[in-house]
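Excluded from the complex is one protein chain; the other protein chains are retained at their positions.
Lettered A, B and C in written order, each chain numbered from 1.
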Amino acid sequence: MKRETYDRRDALTIAYIGGGSRGWAWKLMSDLAAEGRLSGTVRLYDIERPAAEANAAIGNGLASRPDLVGAWRYEVSPSLDAALDGADFVVASILPGSFDDMASDVHAPEKHGIYQSVGDTTGPGGLFRALRTLPQYAEIAEAVRKSCPEAWVINYTNPMALCVRALYEVFPGIKAFGCCHEVFGTRKLLAAVAREELGAMDAEMADIEVNVLGINHFTWLDRASYRGEDLFPAYRSFIERHPEGFEEKGEGTWKKDWFSSAELVKFDLFKRFGLIAAAGDRHLAEFMPPWYLRDRETAAAWKFTLTPVSWRVENAKALRAKSAALASGQEPFALERSGEEGVAIIKALLGLGSFVSNANLPNRGQVAGLPLGSVVETNALFSRDCARPLMAGRLPPQVEGMVARHAANQETILRAALSGDARAALPAFMNDPLMTAAPAEAERLFGEMLANTSGALRPYYRGI
Amino acid sequence: MKRETYDRRDALTIAYIGGGSRGWAWKLMSDLAAEGRLSGTVRLYDIERPAAEANAAIGNGLASRPDLVGAWRYEVSPSLDAALDGADFVVASILPGSFDDMASDVHAPEKHGIYQSVGDTTGPGGLFRALRTLPQYAEIAEAVRKSCPEAWVINYTNPMALCVRALYEVFPGIKAFGCCHEVFGTRKLLAAVAREELGAMDAEMADIEVNVLGINHFTWLDRASYRGEDLFPAYRSFIERHPEGFEEKGEGTWKKDWFSSAELVKFDLFKRFGLIAAAGDRHLAEFMPPWYLRDRETAAAWKFTLTPVSWRVENAKALRAKSAALASGQEPFALERSGEEGVAIIKALLGLGSFVSNANLPNRGQVAGLPLGSVVETNALFSRDCARPLMAGRLPPQVEGMVARHAANQETILRAALSGDARAALPAFMNDPLMTAAPAEAERLFGEMLANTSGALRPYYRGI
Amino acid sequence: MKRETYDRRDALTIAYIGGGSRGWAWKLMSDLAAEGRLSGTVRLYDIERPAAEANAAIGNGLASRPDLVGAWRYEVSPSLDAALDGADFVVASILPGSFDDMASDVHAPEKHGIYQSVGDTTGPGGLFRALRTLPQYAEIAEAVRKSCPEAWVINYTNPMALCVRALYEVFPGIKAFGCCHEVFGTRKLLAAVAREELGAMDAEMADIEVNVLGINHFTWLDRASYRGEDLFPAYRSFIERHPEGFEEKGEGTWKKDWFSSAELVKFDLFKRFGLIAAAGDRHLAEFMPPWYLRDRETAAAWKFTLTPVSWRVENAKALRAKSAALASGQEPFALERSGEEGVAIIKALLGLGSFVSNANLPNRGQVAGLPLGSVVETNALFSRDCARPLMAGRLPPQVEGMVARHAANQETILRAALSGDARAALPAFMNDPLMTAAPAEAERLFGEMLANTSGALRPYYRGI
Partner (left out) sequence: MKRETYDRRDALTIAYIGGGSRGWAWKLMSDLAAEGRLSGTVRLYDIERPAAEANAAIGNGLASRPDLVGAWRYEVSPSLDAALDGADFVVASILPGSFDDMASDVHAPEKHGIYQSVGDTTGPGGLFRALRTLPQYAEIAEAVRKSCPEAWVINYTNPMALCVRALYEVFPGIKAFGCCHEVFGTRKLLAAVAREELGAMDAEMADIEVNVLGINHFTWLDRASYRGEDLFPAYRSFIERHPEGFEEKGEGTWKKDWFSSAELVKFDLFKRFGLIAAAGDRHLAEFMPPWYLRDRETAAAWKFTLTPVSWRVENAKALRAKSAALASGQEPFALERSGEEGVAIIKALLGLGSFVSNANLPNRGQVAGLPLGSVVETNALFSRDCARPLMAGRLPPQVEGMVARHAANQETILRAALSGDARAALPAFMNDPLMTAAPAEAERLFGEMLANTSGALRPYYRGI
């Protein structure tokens, strides 16, 4: 950012990398359209160019609507470098590989008794997704160094911690961080706790203050309060009051909504470890030994589901149809605040009001006890051209050990991914808590998953 | 703090240690009286009991005033332990020793060509003041451990960094920090810069965001912005525009007001080091070699004064008279917001809204490059039962070296003070940047100052 | 150590705590007897007083032998404090609890499918042994602080890392370290490698230089050389040449000798992780997931055994008989150098020649990447009144993660042990790599082991 002040007349440039998955791009469009103090150009770049074109059509369609205050132009960029050239902000949200690759990530391990509820962050699936994704992040980092070294890079892609880690490894001077809404979900749950336990009928997420420390999707709260009231006693009582779990949208929602749960994993972790785990149960379960994922029945007993890739395929089709309808104007674009903080953070980085939210950043000491350099999740103060972590303290050892294990696995995967030697990730594969198979079987599975996804890996790895 | 929620009905206990100097106590009274969400008891303890009694009379006199929203009772405590017993907050603002001691601090070195503008933080005077003060802080720390280990301790006494350091050294589990308004002064100056350079006519201190890093009274800003606009270019231009300095209250104020300056030291430091020094010029000059304090004429050329202790004596008399008048009701107590943040911080620690301000806390990594454990000044987030520093980054080496030198001197003084061996502070005395005397003369001066203040030191040190 | 010089005439005092297990005490006696430059008194303290008395009789029996150069007197001390009073060195080698307790440690988990080859360091057995042992180490630390704060404390008791950790936790100023001969065993293996692969026919352990980093019994070498020649290629070739393992004392020794193995675990770890694991296979296997300890057959396939406690009972009986025979003079005491370095280290600490050997000490940065404060094993330079670690560098992430997991478990166990809340160790129990049981079953097992050993635990823990 070379200029010093920002007002309505300034033309910002946001490069949006990926977004073919649609959902995230539309949320950003909605939020930008509702924000009157920013304007400029969004450059869309996706390896699937028609997806970018449809998004551009949708975005530009908004410009003429009288009910919107944000004036943005959407352009399709022919290349990564073209999209990044001189950009002020880079938003990255890519989906590397195909649904077939993802099917391997999630379902290939099932034949060996390893079940995953998401498969995009950790476990065998997260590892292979990382192997596909990180080489692309190395390319993004190099492109940012060349084309917009002063830009802020906001990452939404999973595996979050590893994507951000790779950006800093390749370009140590990058100004990048990762945003994740999972902590928001836990703060919403705590608002429900405040309503139910404290009688604070109008408690909302924004009233809930927390101290965040851990790694993305396996992050923890050692303090939480509602307007000055400690929520830990209330949370304990809430858990006792809900032995069958808590579902805000009605009992049994977890069976219908692939992203829901009854929070029973979170409650169990609290009883065992004394801290509030701050991510969805589907994510949390994957970071633990297979206590909650021994098999489908166990997961069901804990009231969460294993999202099948077939659903993702169906969902993608539906989104594609919707995209066409929106782009052609057949279907009107429904504006609503996304609940994401991306635009708020962009404003803060431009100096339009600072605020504290959780962010994924390299550890410089904000989490004592975890290795320096690992990407950790804590609160950070966003202000003009700054994303400054708060000193979050240290996890108790029984949690620190579990988190450190994943942090080390991530480092092993990173080195494998950046060295072009996919097999160097095998020790992380075998040291994953979900990996209960004996070594020989684990190695077989590693080989199968390598073969299944070899098309996506071959450009980046030797001997595949 | 054992209770979990706070509302108007709760009875807080604040122990106010010292306050015989009046000014600080009255500011707290004003601010408490204006704050409708807190109430309770303030226990006043001062070794000069009549001072505490007058303050109690003044404070209780406020309770009946209809224009005030805060309901507070003021009590005189017979002992430190009585004041602290079960307190929620401890505010410490003491003045150790007599004005004669202070006269030695400030003026004894002048005979050896060493001039000090304040003499309470660093230099020969700050060192001897520390020797008098720290043993009392060791007692306070022990008393807090015994009587209110969970209380928050807010320090206002100088030398700030060393007082806080001593509290943590003696009771590592203490929840203490130091508050200082010098950074506010610099933020006010930056608001003037924003008004003049950016045409932001209504810019105020609250609009100025800064990153703070250093040690108290020698702290620095490596970033400053006004509503998203970088103030460094503006500051540079402002300095050029004001070759004769800047005085908000009118040219020549520095000659009449002992606490004023024309900011020329600050401007010179910026030109030399590239960072904005964030304390009054009178303090800053004392941390440097005698560039600005070679003699009275040099100080005058830089447009700041050397506050004589004789003025402090006169001022104390005036305050005593005013205290009597206020206590007897002869003079009405004029309420006004002090501009200090003590009450706002108390509210934040009670969970009534979090906010970011500068604080003096042991270094756990928030300032990279300075020794761990040293008390540093950075921004911190105050929220429910938390004072959490922001990762402030690292000073450039040319500034870090100057700050590190004082941090090391402080550590030497601390060890001398807590070991009962005053002479062990001599190396810090001789390594002070103001100390230009040859070793033998420096040692003579050390001996003189020891003799001058032996009455106050004898209870705590061997062989005096 | 108050005196400054040591020669033959000086009377050293060594307090030997424990030793009822005999073997270690006899080794020390042998080594002291063979060392002509030291003399003095060994005070023996054991809760089983007859054991100490027999050892004293044996030790004093040596004094009259003309073939010995060391002049030592052996005394039985009536209490820990009496033994420590003014001691120069403290050697601790205790066996907390009974063989029944040990039978629970090792064999109770077998019913739940968890097999342990030693059960004294990690795994469920190591955890319970730690719960029994650490409160006694807290007492020793307090006694050292009171009776001989300047003494060097040499620990031989397992779990090694936790014993040393507890000493420093309770008395941070203690001068303590742990000695373990497992690294020697690996250096001996490497000498065999040098002989076989490099044709260095007279290669011995002393010729093998290594860099050690890790935690006791799970420590690693990232460099090893024989007189300047890198042994890593040789080790790789040696492993290929010995697909059935290597047994110096003859094929099949592992079936007869409870402490032997064919090094196949070590070889497998090298192939997987690229570093040389530096402890016996029986120990190494316990720190890993049950790759090598799935069941007895798996262990046998890897050619090591699960030492049954019944053997330890028999062995203890034999030692007791031998002790009686030695004490009465019926059987002559056979002197031989033990191969331990205790006496050499004592000499070095007295300034009689410095040398480098592996030691267990709190991490002050000697192993980057592992938490500060954890007790780590690295090389250290022993010299006059100093045990100074060498900067050992950092483990590669795939190994660091496995080691960090155990370091965190140790911290959890330490807190439980020092807080008197045995159940607080449960998370470490469940996070142990050997723990493959589902949570409910793991908890049952924890309860069983608690009940089995409640006699030994009750004095130290609440609610047992």
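One rule holds for everything that comes next: a contact is a pair of C-beta atoms (placed from the backbone, for glycine too) under 8 Å apart; a residue touches a chain by one contact, two chains touch by 3 or more.
In this text the structure is predicted, and so the values were computed from the model without any measurement.
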Q) So which of the visible chains would the left-out chain be touching? A) B, C
Q. Which one touches the absent chain: C:Glu139, C:Glu209, C:Glu331 or C:Asp421?
A. C:Glu209
**Q.** Touch criterion as defined above, residue of B:Pro149, B:Pro308 or B:Gly401 at the omitted chain
**A.** B:Gly401
Q | Given C:Arg49, C:Arg145, C:Arg195 or C:Arg223, the one touching the chain that is not displayed | A | C:Arg223
Q. Which one, B:Thr41, B:Thr253 or B:Thr412, makes contact with the chain that was left out?
A. B:Thr412
Q) In the complete assembly, which of B:Gly61, B:Gly369 or B:Gly455 touches the absent chain? A) B:Gly369
Q. What is the set of chain B residues that contact the non-displayed chain in the whole complex?
A. 272-273, 289, 291, 294, 369, 371, 396-398, 400-402, 404-405, 407-409, 411-412, 415, 426-428, 430-431, 435-436, 438-439
Q | For chain C, residues in touch with the removed chain | A | 4-6, 198, 209, 211, 223, 225, 227-230, 233, 350-352, 354, 356, 364-366, 368, 379, 381, 383-386, 388-393
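Heads up, the rule we're going with is that only the chains that are shown with their structure count from here on.
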Q) Which chain lies the greatest distance away from chain C when centres are computed from Cα atoms alone? A) B
Q) Which integer distance in Å separates the CA centroid of chain A from that of chain B? A) 44
Q: Return the distance between the CA-based centres of chain B and chain C, expressed in whole Å.
A: 53
